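The other protein chains are all here in position, but one chain of the complex has been omitted.
Read from first to last, the chains carry the letters A and B; within each, the first residue is number 1.
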Amino acid sequence: MKKYRAVIHLTEMERANLALNNVANLLNDLGEEETEVEVVANSEGVRALSKAGPFVERIGELARRGTRFVVCARSLAALGMKEEEFVEEVEVVPTGTGELVKRETEGWAYVRP
Amino acid sequence: MKKYRAVIHLTEMERANLALNNVANLLNDLGEEETEVEVVANSEGVRALSKAGPFVERIGELARRGTRFVVCARSLAALGMKEEEFVEEVEVVPTGTGELVKRETEGWAYVRP
Partner (left out) sequence: MKKYRAVIHLTEMERANLALNNVANLLNDLGEEETEVEVVANSEGVRALSKAGPFVERIGELARRGTRFVVCARSLAALGMKEEEFVEEVEVVPTGTGELVKRETEGWAYVRP
């Protein structure tokens, strides 16, 4: 288990750029050997992880540094989006809120950019 | 003590619909026998729990599933609102921030929709 573990809650498309900056800063500041990060996107925030979005390269780069990206299946259904529309590093979880609560219950820190 | 405990911070009226969706998703995903949820409303977010608001039925339904709803007394005073204006399931706490910090100190997860 790494020393630092953090979930980053991405729930507003317009805050996605900031959220990805925050992840990179976190890995640089605390050290990626010491730090495990998971980005949990729900509601409109899931759009930021789409293949059609502007962040494909940055998501790939952060994934190569060990960051996990997940999207909420309920949000996908509500927005009429399909798993294939997302960057390949992205995984689907049953609900974003459930994922956040499970991680925090395991001791992960929560940050909402 | 339930396996999962979460405070949902409702501080923006325009995010209330999402917050209530998040609560329902959480109960469905993690199971309501396993999950205790408290919605803590402060600032403009308290308006969402008013009898005059659009969420009366959904609040009642979530309360019947065990969700607790609380509003910040300081926010009520600042907005000139009275306890009687809120849905009957709603309780008043001295401050929303104090309530959140107390719950988190007890180990509850925090989610800010």
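Rule of thumb we're sticking to: contacts are C-beta pairs under 8 Å (C-beta built on N, C-alpha and C of every residue); 3 or more make two chains touch, one makes a residue touch a chain.
Given the structure is predicted, the values throughout are model-derived calculations rather than measurements.
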Of the candidates B:E61, B:E89 or B:E104, the residue in contact with the absent chain is B:E104
Full-complex contact with the absent chain, from A:D29, A:E57 or A:E84 = A:D29
Hidden partner sits against chain B at residues 9, 11, 42-43, 72, 74, 94-98, 100-102, 104-105, 110, 112
For chain A, the residues touching the chain missing from this view | 3-6, 18, 21-23, 25-26, 28-30, 35, 109-113
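Keep this in mind: only the chains that are shown with their structure count from here on.
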Could you please state the distance in Å, as a whole number, between where the Cα atoms of chain A are centred and where those of chain B are centred?
-> 25
